[in-house]
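Below you will find the structure I want to go over with you.
The complex appears here without one of its protein chains, the remainder shown in place.
In order of appearance the chains are A and B, and numbering begins at 1 in each one.
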Amino acid sequence: MTNAQDYDLECTNLMKHFGAVRAVDDVSFNIPKGSFFSILGPSGCGKTTLMRMIAGFENPTSGDIRIKGSSVLNTPPNKRNVKMVFQHLALFPMMNVYDNIAYGLKCNGVSAGEIETKVRDVLERIALPDVAKREIHQLSGGQKQRIAIARCMVLDPDVLLLDEPLGALDLKLREAMKIELKLLQHQFNTTFIYITHDQSEALVMSDHVAIMNNGKFEQIGKPEELYHKPDTAFVAGFVGDSNRWNGSVINMDAKQIKVETDTGLALVCQRNPNDGLSNGDAVNIFVRPEFIAAKKTKTKSSKDTQNTMSGAVDSILFNGANSRVLVRSDNGQLIEADIVVTGSASDLRSGDNVNMSWAHAQTMCFADKGEFDAK
Amino acid sequence: MANPNKNPAFMFGYRLYVAAFFIFLAAPLIAAGAFAFNDSLFPALPWQGFTLDWFFNDTEPKLGMFHDRRLLRGLYYSFIIGILVSTLSVFVGTTNAFLFVRGNFPAKNFFYILMILPLVIPGVILGISILVLASNMANGVEDRFNLELEFLRPGILLVVLGQFSFITTITSLVITARLKKFDYSMEEAALNLGASRIQVLRSVTLPFLRPAMIAAGIVGFLVSFENFNTTLFLVGSESPLTITMYDRMAKVGSTPVLNAVSFFLIVGSGLLALISVAVQRDPPS
């Protein structure tokens, strides 16, 4: 049994079928009070349907949704204390900023004086005290964003849902709004549920992230757990960049797995205790570029803890501190590795022969479920 | 579904209302069309059996519409007038679209409102005002030069001008809406690839407008064909079909041959309306 006081939102065995399509397939999760929770997944994974069920615009086929401990399945959307920031914000163009924010309060029959105070207060808190009389089309993209949040927060919701609200903004503004959203969430101390297909939005802002695929949750965890200790091949491939090989299991023990890739390379991988693999199984192997060291000179690397590979530099992808090198390995595959470009003579150049090495512990291996076959 | 109110009783009532509305919409059309096939001298119940006499029979008292000289003449005049009006109004509608989308001139808004105005002037008034002006001019010329300008007297020209005066607003709006969606960079691309201005217009811009021009032409034709109010005051001896039908109704009373004409027109205008919708629909991309 869960303690109702600890969770703002609990979903248990939630299902939504549209005909034969299982848009949301047996999803369960609990969101602790006051946290920033993201649901991250590719488009069409069912995250929007999940959110619309929480808001009450869709009824679940089965399962339960509880807000602050009590089920809301029979509560119509306008009576749920779950507010939503829509994908395109859905600010009302025929009302000015003040009336947009006051709308929900008016619907609740709050007195005019109190509305005035509350609207002023929330505008103050989003640091836009002077825009009350503006029309919506006079606002900048970032201001609209904040008004849309203020319009919900003024109602003091139990949970705020955000449906990819940053999607329409340009890159610079999106980066700034990520930080701003996080700060706003801290300031209001309300549970935010944020839906996105953009992993950097989810990783930067969230306390916890759920990775969703084909209507199911693949993994729920802190951003760093998802990144460093993914549970499934999908999560490893979806979160962050990585080099990937397909291969099969040669042999294994409790800690490590020896695999051979389709290109004939032997690699040693860290074993995930619950992977359920056995010899001969098809697997996906992932290594993140930042763990691969690409050097011109052969460094001493202990074969006991490192996988190694040699090749020639195909091209340098310069991007300041995030620069990478693209290496064509001896068996023809392209591998990405992070490098430091200093601008000096010691930098790698196109055509250089290099040796690459990375720790066994940084080599991840998962059962191949065919998720990457199409690519 | 934008309505979270899923109260089934309410939705059932709502659907019932919508269904009732469409029955209301269709009832008189069905009545007007169906009696064309009743084998009776009066368009009334009881049903006497199916017949096509009211279309094809060539003897009184059941003279079919395709043997009724006056109805056929009306149909012919309606057709001529419709073609003239739609051609003219599509032409002016197109120049208006370019004028208001591309042109830049003082008091553009004022002129735009002038362009819309004919749509909200009652047709009767358009009719009498044009009648008055044409007659004044004809009378003036007659008094001064002793010249009878027959074309300024009620007749086909005045009918065409009267209908053209407000149908042009409709065609202008349809074509303007399409031209507004035109991506200007397509013209620039064509210029960039070496086309002359005239070539650009012929090969890029007008083909883009063509669906709207066809649709506007059909709409103009249909509105002209069914127009009564404006035409009533401007008509001479060459009465178009609606006027002929009205005369018949007023003098002879309702006869099933009018049902036959109605059926013919309902089907004809329905098909044309379908075509005008179909040509305007963008191919799925």
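In this section, a contact is a pair of C-beta atoms (placed from the backbone, for glycine too) under 8 Å apart; a residue touches a chain by one contact, two chains touch by 3 or more.
Everything that follows uses one rule, which is that contacts and distances are computed from a predicted model.
Taking the options "cytochrome-c oxidase", "Gas vesicle protein", "NADH-quinone oxidoreductase subunit I" or "Spermidine/putrescine ABC transporter permease" in turn, only "Spermidine/putrescine ABC transporter permease" matches the UniProt protein name of the chain that is not displayed. Set against the missing chain, the residues A:C152, A:L184, A:I220 or A:I335 yield one that touches it, A:C152. Contact with the chain that does not appear here is found for just one residue of B:I113, B:L147, B:L206 or B:V252, B:I113. One chain of the complex is left out; on chain B, the residues touching it are 1-5, 14, 17-18, 21-22, 24-32, 35, 42-46, 91-92, 95-96, 98-99, 103-105, 109, 111-126, 128-133, 135-136, 161-162, 164-165, 168, 173, 219, 222-223, 225-226, 228-229, 232-233, 242, 245-246, 249, 254, 258-259, 262, 265-266, 269-270, 272-274, 277.
Although one chain is not shown, part of chain A still touches it, namely residues 55-57, 76-79, 82-84, 86-88, 90, 92-95, 103-104, 106-108, 151-152, 155.
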